[in-house]
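Here the complex is missing a single protein chain, while all its other protein chains stay put.
For chain A:
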Amino acid sequence: MEIVTCILAGLLFATAIYNLLQKQLIRIIIGTGLLSHGAHLFILTMGGLKGGKSPILNEDVSNYTDPLPQALILTSIVISFGITSLLLVLAYRAANDNGTDNMDQLRGNKNE
């Protein structure tokens, strides 16, 4: 099971990089979203998947999922939400002010 999720995380990373290398701003932002999904899935996998066991350690529970990765992911997801929304606003303003959402034209100043 871990192998499958690892491969899936790898695929997410690959798609993310492909999208990051595009010229349209919105596709780049989708790329960043996929990148963080890949990373989160990867953290979850690294904690070990125990086939749907709950992340609780009680006296009568002996088989449990590692709760730490879940705590880590929660933090990381909140952060990536924040950054994604910031990036969307930023892209909107940049596209409005520059009149284009193409990265090639964003760099084109007169003397650069």
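Note that in this section contacts are C-beta pairs under 8 Å (C-beta built on N, C-alpha and C of every residue); 3 or more make two chains touch, one makes a residue touch a chain; residues count from 1.
Keep this in mind: contacts and distances are computed from a predicted model.
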{"item": "Chain not displayed: protein name in its UniProt record (\"ABC transporter permease\", \"Betaine-aldehyde dehydrogenase\", \"Na+/H+ antiporter subunit D\" or \"pre-crRNA processing endonuclease\")", "value": "\"Na+/H+ antiporter subunit D\""}
{"item": "Residues of chain A in contact with the chain not shown", "value": "20, 25, 28, 32, 35-36, 38-40, 42-43, 45-47, 68-69, 72, 75-76, 79-80, 82-83, 86-87, 90-91, 93-94, 97-98, 106-107, 109"}
